[in-house]
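For reference, the structure I am asking about is given below.
Removed: one protein chain of the complex. Kept in place: all other protein chains.
Per-chain residue numbering starts at 1, and chain names A and B are given in the order in which the chains are listed.
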Amino acid sequence: MTASTLHVPTAGPGAGDPVLEIENLSVDYGYTDDATHVLRDVSLTLHRGEVLGLAGESGCGKSTLAYAAMRLLPPPGLITSGSVHFTDRDGTRTDVLRQSDAELRASRWQDMSVVFQGAMNSLNPVFRIGRQIADGILAHRPRTTRKEALEQAAGLLEMVGINADRARDYPHQLSGGMRQRVMIAMALALDPQVLIMDEPTTALDVVMQRQIVEEIADLRERLGFSVVFITHDVSLLIEIADRIAIMYAGDVVEDARAQDVYRRPRHPYSSALLHSFPPLRGERRELTGIPGAPPDMQRMPPGCPFAPRCAHTTDVCREVRPALGPTALADRGEQEAARRVACHLHDAAAGRGGGSLPAGLAR
Amino acid sequence: MRFAVRRTIFYLITAWAAVTINFLIPRLMPGDPVTALMGRMQGRIDSNAEQSIRVLFGLDTESSVWQQYVDYWGLLLRGDLGLSFTFFPTPVADIVQQALPWTVGLVGIATIIAFTLGTLVGTAIGWRRGTWADSLLPITTFFSAVPYFWLGLIAITVFSVTLGWFPSSGSYDRGLVPTWSWEFVGSVIYYGFLPALTVVLSSVAGWILGMRNMMVTVSSEDYVTVAHAKGLPERAVTVGYAARNAILPQVSSFALSLGFVVGGTLIMEMVFSYQGIGYTLFQAVNTQDYPLMQGCFLVITLAVLGANIIADFVYAALDPRTRQEG
Partner (left out) sequence: MTHDVTLAEAEAETVTEMRVEHDDDPRRAKRFLFLRNGKALTGIGILLFFGILALVGPWIAPYDPNQVSADLLQPPTAAHWLGTDHTGRDILSQIIVGTRGVLVVGLIAGVSATILGVVVGVTAGFVGGAGDETLSALSNVFLVIPQLPLIIIIAGQLPTAGGVTVALVIGVTGWAWGARVLRAQTLSLRKRDFVEAARANGERTWRLVLAEVLPNLTAIIAAGFVGTVTFAVLSQVTLAFIGITPVSDWNWGTILFWAQNNLALQRGAWWWFVPAGLCIALLGMALTLVNFGIDEFVNPRLRSTGMNARLLRRRRIRPRIGFTPVLRTGPSPDRPTSEERS
């Protein structure tokens, strides 16, 4: 996948170049031989200035992927293989997984920052919010005085639409939406290049959700950071994301431009997932839901993890795990060629112009 | 300020309830051991003192329970806890007053040392999991499961009987006159060392385990992960984010375990014949000195209540959420 094939809205130096490249990342949950393999050889690239949506049912590994990329996965999480390359503004490329603890600590928050799910628990209940924003600044900018850091914190709060006086409040004095804004202000304190947002709107009501999403979009326009936006709400992603990666059972099953995923899903799971959410706007469609449940990660079937729930399962699906590759319709043009899907239907139909694909996956 | 007022009212109610329970216990007991003792004491107790014992123990059968209750409060407010049977005719209040400083000194200092030490060690063990520090846990578990007095027995066997390093009983050299001299204070420290060591050893384990568990719990909170994600120095995350929050339940459990710890350390006084409230209570129980038993119990209860108030205010100072709710 090259930069030229992508339509990245934000212009600027280096826009469209990879900023975060996750390659063959595998993550175990547990340190013994019977550990659960929650991610298996996952690869994903985030480009500069892009909003990458990560979607899937709960437990599919989308949060795990983001946390592993930042090495924030709590015990007994264990990264067993792969690499996560971060490319700085000056082009320096570092493997986050090979950094020492000290290097990692120094680069955190300036390179990549994160907004967690459930903002109440993300804020230290015993410190004032201004102090919590300021301590991140002070840790990385040793020349800054405490007063300056607090002033910056107040400025950041203003930026996300919170009165600067509120910097002296404790987290419990703020509403859910305000706490989430505080988290966003905090995450942007050091002008990071990558912002990972883990279900930032889940606990909020719909109106607040919309406000926050618009806020993020607006800030990104102004500040030009890249976003990994994790959610199970695909319809929300279509609004905000440039590109969407659909995950299922610890694997990326489809990776394409947001509009393409939405209008022309290529993977049976993506298609099913889209049909289980009402779209926020646009054409109405039938809601169907997906029969069955995601597989038990402890006892993964050998073949395609989606096979037991898929309407188009063949023998090969039950035996061989499909790899992420081009779609069967890759000859339809540049955009289609840039898409990736992990499905045997496409392998089988490749070279035949996708003739054997089910109608729903060949639009 | 609203918080302070509210808590004060609350503790006044609690103190009232504690006194009332103390009033009710002898009245709810089956049988009447006090009457028998009063019979034995007949003639030696002057009529005033006899009246106060009657009121304290509900022997005043002519008046209503309500009248007894009012009289009881009257006596307490005047500081009259009756006369001790064993140390007749010394007033219970005097005996208690004499014993209290020893207990406050020994138990208070030992408990504070144990709490501080335990919290520090617990923080370290809870934070650094999966290292050698975890091997301290079985030892801690063992000490938290051992009865206080048994540890006292072992300490006496090892350090007094076998090694002869410390005296096995008493609280100062009986040959000295209690004054603020170096010699006397030194003797108090020397005699108090073994009991204090035993109290620390047996109660520190509980604080270590409590703090360790809270550290482990708090460590998986999102705000600790956020602190790491912010790239804060290790020390800032451990102290400011993890330990700062983990200590809240530790402080509230300090308040709640105080009764337990005090109970245990009172037994320690019995083992070491240390002249505090616990030893006095022990003597009172053995000689069936009911006024003294009741008096000791009331004073212990009020002392623990006082310590609770302090812990409560410390908690309020540490947790902004409490302050706001009031």
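Please note the rule applied: a residue touches a chain if its C-beta (ideal position, glycine included) is under 8 Å from a C-beta of that chain, and two chains touch if they have at least 3 such contacts.
Computed from a predicted structure; not experimentally measured.
Q: Which residue, A:16, A:77 or A:136, contacts the hidden chain when the whole complex is considered?
A: Checking each option in A:16, A:77 or A:136, the one touching the absent chain turns out to be A:77.
Q: With respect to the chain omitted from the figure, which of B:110, B:296 or B:316 is a touching residue?
A: Checking each option in B:110, B:296 or B:316, the one touching the absent chain turns out to be B:296.
Q: Could you list which residues of chain A touch the chain missing from the display?
A: Listed in rising order, the touching residues are 23-24, 29-32, 36, 38, 41, 58-59, 67-68, 71-83, 85, 95, 97-98, 101, 104, 118, 120-121, 172, 176, 203, 296-299.
Q: At which residues does chain B meet the chain that is not included here?
A: Residue positions of chain B that touch the missing chain: 10, 13-14, 17-18, 21, 25-26, 29-31, 33, 129-132, 134, 138, 141-142, 144-150, 153-154, 156-157, 161-162, 168, 209, 213, 216-217, 219-220, 224-225, 227-229, 237, 249, 252-253, 255-260, 262-264, 266-267, 270-271, 281-282, 285-286, 288, 290, 293-294, 296-297, 300-301, 304-305, 308.
Note that in this section only the chains that are shown with their structure count from here on.
Q: Would you kindly tell me how far, in whole Å, the mean C-alpha position of chain B lies from that of chain A?
A: Here the centre of chain B sits 55 Å away from the centre of chain A.
Q: Per the contact definition, I'd like the list of chain A residues that touch chain B in the complex.
A: The contact residues of chain A facing chain B are 70, 72, 74-75, 104-110, 113-114, 116-118, 121-127, 135-136, 139-140, 170, 172-173, 183, 186.
Q: In the complex formed with chain A, which residues of chain B make contact?
A: 129-130, 220-223, 225-234, 236, 240-241, 244-245, 248, 318-321, 324
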